[in-house]
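Every protein chain except one is present and positioned as in the full complex.
Going by the order they are written in, the chains are A, B and C; count residues from 1 in each one.
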Amino acid sequence: MTTRQNGRPSQLFRNLNAKIASIPMILTALVIFLGGTAWTVFYSFTNSKLLPRLNFIGLDQYERLWAAPRWMVAIENLAIYGVLSLIFSLVVGFLLAALLDQKIRFEDTFRTIFLYPFALSFIVTGLIWQWLLNPDFGIQGVVRGLGWESFEFDPLYNAEIVIYGILIAALWQGTGLIMCLMLAGLRGIDEDIWKAARVDGIPMWKTYVFIIIPMMRPVFITTLVIIASGIVRVYDLVVAQTSGGPGIASEVPAKYVYDYMFHAQNLGQGFAASTMMLLSVIIVIVPWAYLEFGRRRHV
Amino acid sequence: MSDPAALNVAASGFEAVAKDVSDPRGAKPRRVLSRRNIFLYGTLILIAVYYLLPLYVMFVTSLKGMPEIRLGNIFSPPVEITFEPWVKAWATACTGLNCDGLSRGFWNSVRITIPSVVLSIAVASVNGYALANWRFKGADIFFTILIVGAFIPYQVMIYPIVIILREIGLYGSLWGLVIVHSIFGMPILTLLFRNYFTSVPEELFKAARVDGAGFWAIYFKIMLPMALPIFVVAIILQVTGIWNDFLFGVIYTKPESYPMTVQLNNIVNSVQGVKEYNVNMAATILTGLVPLIVYFASGRLFVRGIAAGAVKG
Amino acid sequence: MTSVSVKDLSLNFGNISVLKDLNLEIADGEFLVLLGPSGCGKSTLLNCIAGLLDISDGQIFIKGKNVTWEEPKDRGIGMVFQSYALYPQMTVKGNLTFGLKNAGVANDEIERRVVRTADILQIQPLLERKPSQLSGGQRQRVAIGRALVRDVDVFLFDEPLSNLDAKLRSELRVEIKRLHQKLANTMIYVTHDQIEALTLADRIAVMKGGLIQQLDTPHAIYNHPVNRFVAGFIGSPGMNFLDGELEVGVSAVVKIGEMPVPVDRYTFNGSGRRTGPTVLGIRPEHIAFGDSAGAMPFSHEVDVEIVEPMGSDTLVWTRLDGQNLSFRVDAERPLQTGDRVRIGFDPARASLFDSATGNRI
């Protein structure tokens, strides 16, 4: 390098204000998310009960976790719920958005109707649907009251299909937001694309599938983050609707974590379960997140 | 559109119809009841019913007396309208020894929600702005951690946060709860703001720098006034999330500042013999009212904001 | 006196080298155009000079002061952007005064400068409007005004006319030139449009791949391009390139196929005179046609393939030894596809490039 006068400002002080402004983010990322996670993983190797204690027992908690039938049920439920809710949220959300994007009348009204459940908490959603799906009072009871005695619709009391009962409520609550995201994405597409497709005589569905959807990649990514984080965390809805029942048929991992940490007063077991959840999240998310949000766009 | 003559419901006027079909001329005939429209609106109305049904049932039930609920059909309108359940839910429903219904928690919820929404959005918008326009070394790594943090179940973080809040002496205080809400709102909000500010033309930012504006001047004078739509989205998401929160409200505060949802949980879960569905439903609607109003009031801005925060990026 | 001076400037993004060891001296009051295709680094260089990008190595001086690590606002520059970059929520006046307020300039001084700037650019009636209420041309005037009002020595223009339609572009081009003559400031102007470059510049720096290919007056660049890239980039319609073989014997000849083109009158670059594959470049307007063609040191009969009327003149496409060749004729000359005509040129006006390196020989 050539001669220098007054010394180059140190790397630390470059963009100093930006760094100061980012302190909350950095602290949250490091102390809460990273630190809290490390703390959790660390204590998952102990036999902490009610209070965290440093009494290491190796992988015992994990062995017990993977031998627990309830954990297996929870994992299986999460898988079913996750896959279906991802597919249905995206498909239904997109279809609704596409319908609203047809230059229809009363678009605002329809949009508000589809979106309002999102304003309600999962607890509230769970309560409403618990009631609607109650076999005595709810839909089944009403249909039977109309004279169709053999009608059966009791997803919340049937271990085989209970997870679908939860899915119905989850979709009711969540698809409105997805629709909004998709609608915003559709509105962001250049009108000329539609004109071109029309002139080329491409059928509408083909235009959507092969042209529009690929163009909406960023929307799909934001949507995926929102849906997927909701799936991993699903807890309140299950508690409000079924408390994991009947039996353990609608248990989910987050509830296992909560129950073992606080109800069973076995922090070690709860931490082991949350570590497994984190691990799966990390395996799936981190490489993707880093590609998506990490190295990108320089000038 | 195979046979225009057959189904023509005359939106285009008599002349157009009278002309020879094989020789089109003038305005193209349009039909209000085209197959496409029937399908389109039919589907929309059907789905709207599915979405509205629970609200309808909630509302109708909250206006019925218990005997009517026990006998009747949940979809039928109330025979005798009573506002008793609403009064009870708001003012007299009991939890333990306290019989003042939801009213007790309402102002607490307001007191929690306002500072939490303000702080979380302030922090996240500055973060997003710094990430979009003042990239510094390592920022991406922190941001990635933040996004991954969005996937961590809340329950996992309860104990570490209890410990941290205890250490900084904020445990049990309103500000402790406000910080917790800001932390958990940060990933998604930061993502939204970052995407939004990234979509603002970079030259604007450069022009401001040449004009001598620094980090904060650009934020307050250039970026902030342009960011209304995304602020609407952030406010909606946060008001909804924080108002509806139960877990943090109950764990990180004291009973005298419990939010409304705690009362809701108490009312709904303290069963005094029979479940009072009408009171539960009234309480449920009352609790959800604030976010609902925010939704209806924001209307179109929400989609616009979402468009700005989610589409680009 | 030097106004802006760039010494050994390099810029890397990670492992990618964007600007490589650039040196540039810009005289006081000079109008320098940075010209090149997109991705050549011209805007990046301008951003470095403005201080909007931190450089990896080297130094930047403005008015003799080392500003390598200074903030943009402290460099004594004004900048105009392609997208105008007007602050949408502020009025025109707000846009003009924002920088001055940041710098803490006194109110009456601000007022004085706004009036002067508005006078110069004739935007007084627009002062209270918002940018969204302005047309493209008006917006760009305001953007220029924003630089002007700062009362600085160096103006930086980043493709300021690219977003405008052709007519407005040429109008504003003239206006910028007038502005330069009036203010006599140093101006650095980035563009990919060679017409703007040729019409405005005192000197042009043609850039490619993060390097300055040639830095010279428009005339020199047009007539003596240092390499095939510069030759091809400058000029519209573009220069014709004919692959051939340079044979240096008693007299120098470039053989295009079997046709010998005598290049004795061509001024070779130092030691460039040696046998080997060579490209001969000749601009369409340097090709004579018809009677005058025969008087040229080289002439040949060709078939007209395509005729492109361009208003003032006509571009005619033909082939020489199977290679495409275009030349200009007066619009009044009726030529049609299939006509057989004679063309010729003076090799002294041609450029010869080494086929392998593309450099002028």
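Note that contacts are C-beta pairs under 8 Å (C-beta built on N, C-alpha and C of every residue); 3 or more make two chains touch, one makes a residue touch a chain.
Here is the rule we use: contacts and distances are computed from a predicted model.
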item: Complex member absent from the view - protein name from UniProt, among "Oxidoreductase", "Probable sugar-binding periplasmic protein", "Heme exporter protein D" or "Multicomponent Na+:H+ antiporter subunit D"; value: "Probable sugar-binding periplasmic protein"
item: Displayed partners of the chain not shown (whole complex); value: A, B
item: Contact partner of the left-out chain, one of B:Ala89, B:Ile158 or B:Ala208; value: B:Ile158
item: Full-complex contact with the absent chain, from A:Ala38, A:Ala79 or A:Ala159; value: A:Ala159
item: For subunit A, the residues touching the chain missing from this view; value: 49-51, 64, 68-70, 134-136, 154, 157, 159, 242-249, 258-266, 269
item: Positions on subunit B where the hidden chain makes contact; value: 94-98, 158-159, 162-163, 165-166, 171-172, 250-252, 254-256, 262, 265-275
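Keep this in mind: only the chains that are shown with their structure count from here on.
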item: Centre-to-centre distance between subunit C and subunit B (centres being mean Cα positions), rounded to whole Å; value: 53
item: Where subunit A and subunit B are represented by their mean Cα positions, the distance between them in whole Å; value: 15
item: Sites on subunit A at which at least two other chains make contact; value: 14, 299
item: Subunit B residues counted as touching two or more neighbouring chains; value: none
item: Residue ranges of subunit A touching subunit B (in the complex, touch as defined); value: 11, 14-15, 17-19, 21-22, 24-26, 28-37, 39-40, 52, 96, 99-100, 102, 104, 108, 110-124, 127-129, 131-132, 137-138, 141-142, 145, 172, 176, 180-181, 183-185, 187-188, 216, 218-219, 221-223, 225-226, 228-229, 232-233, 235-236, 253-254, 257-258, 261, 267, 270-271, 274, 277-278, 281-282, 285-286, 289-290, 293-297, 299
item: Subunit B contact footprint on subunit C (complex, rising order); value: 47, 50-52, 71-73, 77-79, 81-89, 98-99, 102-103, 143, 146, 150, 158
item: Subunit C contact footprint on subunit B (complex, rising order); value: 201, 203-204, 206-213, 217, 221-222, 225-226
